[in-house]
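Every protein chain of the complex appears in place save one, which is left out.
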Amino acid sequence: MKIIVPVKTNPDLQMVRIKNRQPVLEAVPYILGDLDKNAVEAALQLQAEAGDTQVIALTLNQGNRKIKDTMKEALAMGADEAYIVTDDALVDTDQAGKALAIAKAIETIGGADVIIFGEGSHDGYSGQVGPRVAELLGVPEIGFARKLTPGGPGIQAERSMGDFIEVLEAPLPIVITVASEINEPRIPTLMNIMKAGKKPSTDWTLADLGLEAADVAPKNKILSNLAEEQDRKNIMLEGDVNAQVAALIDALTREGVLEA
Amino acid sequence: MADILVYSDSLNTAKELAFKGKEFAAALGMGISAAALGADADETAAQLGAFGADRVFVSKDAALEGLQTDVVSDALAKIAKEADATYVMVGSTRRGKELAGRLAQKLGAGAVTDVNSVELEDGKLVAARFKFGGATVARETVDTDIKVFAVMPKAFEIEDPVAGAGTVVTPDLSLTPSAVKLVETKPKEGAAVNLDAADRLVCIGRGLGAKDDLTIVEAFCTALGGELGCTKSLCDWEWLAENRLVGLSGAKTKPSLYISLGISGQVQHTVGISSSKVIVAVNKDDKALIFNHADYGIVGDIYDVIPVLTEAVKGK
Partner (left out) sequence: MEKVDVIVVGGGLAGLSAAYGLAAEGLEVILIERGDYSGAKNVTGGRLYVSPIRNMYPELWEDAPFERPVTREFITLMGEGNSTTIEFAADKFAAQPYQSYTVLRATFDLWLSEQVMEKGGMVIVKQRVDDLIKEGDKVIGIRAGEDEIGADITIIAEGVLGLVANKAGLRELPSWKDHAVGFKETLELPKEVIDNRWHLAPDEGAAHLFMGGVTKGMLGGGFLYTNKESISLGIVLGMKDAKERVDKIDIYTLLDDFKANPTIAPLVADGELVEYSAHVISEAGLSGIPQLWGDGYLMTGDAAGLALNQLYTVRGMDFAVASGYYAAQAIIEGKKQNDLDAVGPAYEKMMKESWVLKDFETAKNILHFIENPRIFSHYPNAVGRLFDRVFTLNDQPTDSIYTKVMSSVKKDFMNVTTAKELLGMRKI
């Protein structure tokens, strides 16, 4: 079996600060998205269960200067091979453009039996890319998977729809997007990090996929991207627990949210 | 005539879209149509007509059973063409969010998902959604001929239904059944809650050491007369049901009093509490981010603080 996991590397959101309502992205290091790590882990677990399976991590570089290093994390987790598509046109593309490039890359790699996405990227969380790729490849798709098992006609999946759980079955090839509850991504060991450097990693540009910049031109226009103004009192209550709680009750009563 | 087409697998959300969609349509000089798909389509159609849809496209095609994304997106793409839709608004429920990407791809359209609000500006609909995990709000337009928006449930308020029903249209969709088969549905435990409506909300995070300790937190909620919410990990571990999740992937709440217990304050959570009137945070780490979002902060161990708080709020 061949599993391809498209992963996005994005600025470490915990290091993104807001200044004058604008996110400051300068000098913020890139990391592998949380949900994309869940996707890699899901692929590795399928590999372990199904045996004789190749796991490929694929990324479109959207402005990460150190993409190779970031992708090493996917290889260190256990992916067998990496494909990296770098092109200026990809930096500001949107979900439609990314889906097209990913679908072409999958075809260029020679197709896959299972393609596993995160339910959404860490910074954008639009959740469009997976379903769009399914459409481009003309394959069925299961979103928000919380459990995957090889079997039935191809694969069995459970997904949570909020109030209830659906158990689904589908033949391969298929596109899956996974929710964070599916697993706890493994933390690579030192030895695996060292080995990751020696695993095959292929660099492509859009031209290698038979695409031009115009093909991935964004269809959406972002008019503004600002933090909302927040004005909180930030009062820290001092003293021991009893004093803190007493002061809190007093304050909340004055605020009118507790009754006297 | 160009139309705004609305659809959601959740009837309530579909009504919201039809109701607000009609307002936009009127301002844009467009019509408003709706899609009702699946076994109970007739009943849905009547409701959507009552909430504003001029036309309702109805299909009870057997292939729609289970509402798999490939089939529903196929159906909607065909309806959008027939309705000459400029905007397609679907509900950003789980199914709807998944649907939006595939539908947009079929239509060669740009799409915006998880839309929190839509405004009309210079003859265009502008969608606002969170970015960077909720740290910012991006306002986007879509430039393709057809534009797909997946709008969050409850983004639009509905008023009473308007009298009258839409014209029912029965398109010929010739749908192919999905390769994805529903094997079974299993209920999830956890009573129904409505965090959006809660006036007092207590949220618990990973500061809680063990599932059993939830009883301490629940006792506090009872004493306060508040609802219980939580951060994502607690749902992932199935300590609490998903409908108690507050934040980017859960409820966006607006209580008058919000109290966080053992929560670090990462943006994906705080985005769900920013409309609270008063925010209180308890965390043992005085550098925790949550204190930046709080009106009142208590540095302390929740296991020490909760019992004292529980006593103090009784009858308040």
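To keep things simple, chains are lettered A and B as they appear, and every chain counts its residues starting from 1.
Operating definition for what follows: contacts are C-beta pairs under 8 Å (C-beta built on N, C-alpha and C of every residue); 3 or more make two chains touch, one makes a residue touch a chain.
This one's a predicted model, so the numbers in the text were calculated from it and none came from an experiment.
Visitor: Which of the chains on display does the removed chain touch in the whole complex?
Guide: Spelled out, the missing chain touches these shown chains: A.
Visitor: Touch as defined at the start, partner being the missing chain; which of A:V91, A:M194 or A:A207 qualifies?
Guide: Only one of A:V91, A:M194 or A:A207 touches the chain omitted from view, namely A:M194.
Visitor: With the full complex in mind, choose from A:P29, A:G111 or A:P200 the residue touching the hidden chain.
Guide: Hidden-chain contact among the options goes to A:P29.
Visitor: Thinking of the whole complex, not just what is shown, which of A:K66, A:K233 or A:R254 touches the missing chain?
Guide: A:K66
Visitor: If the missing chain were put back, which residues of chain A would it touch?
Guide: Listed in rising order, the touching residues are 12, 17, 19, 27, 29, 66, 69, 187, 189-191, 193-194, 197.
Methods note: only the chains that are shown with their structure count from here on.
Visitor: Taking the mean of the C-alpha atoms as each chain's centre, how many Å separate chain A from chain B?
Guide: 20
Visitor: Give the list of chain A residues in touch with chain B in this complex.
Guide: 13-14, 16, 18, 21, 23, 94-96, 99, 122-132, 134-136, 140-144, 156, 159-171, 174, 177, 180-181, 218-228, 230, 232-237, 241-242, 244-246, 248-249, 251-253, 255, 257-260
Visitor: State the interface residues of chain B toward chain A in the complex, per the touch definition above.
Guide: 68-70, 73, 93-95, 97-102, 104-106, 109-114, 126, 130-133, 135-144, 178-188, 192, 200, 232, 235-236, 238, 242-243, 248, 256-257, 266-267, 274, 277-280, 286, 291-300, 304-305, 308-309, 312-313, 315-316
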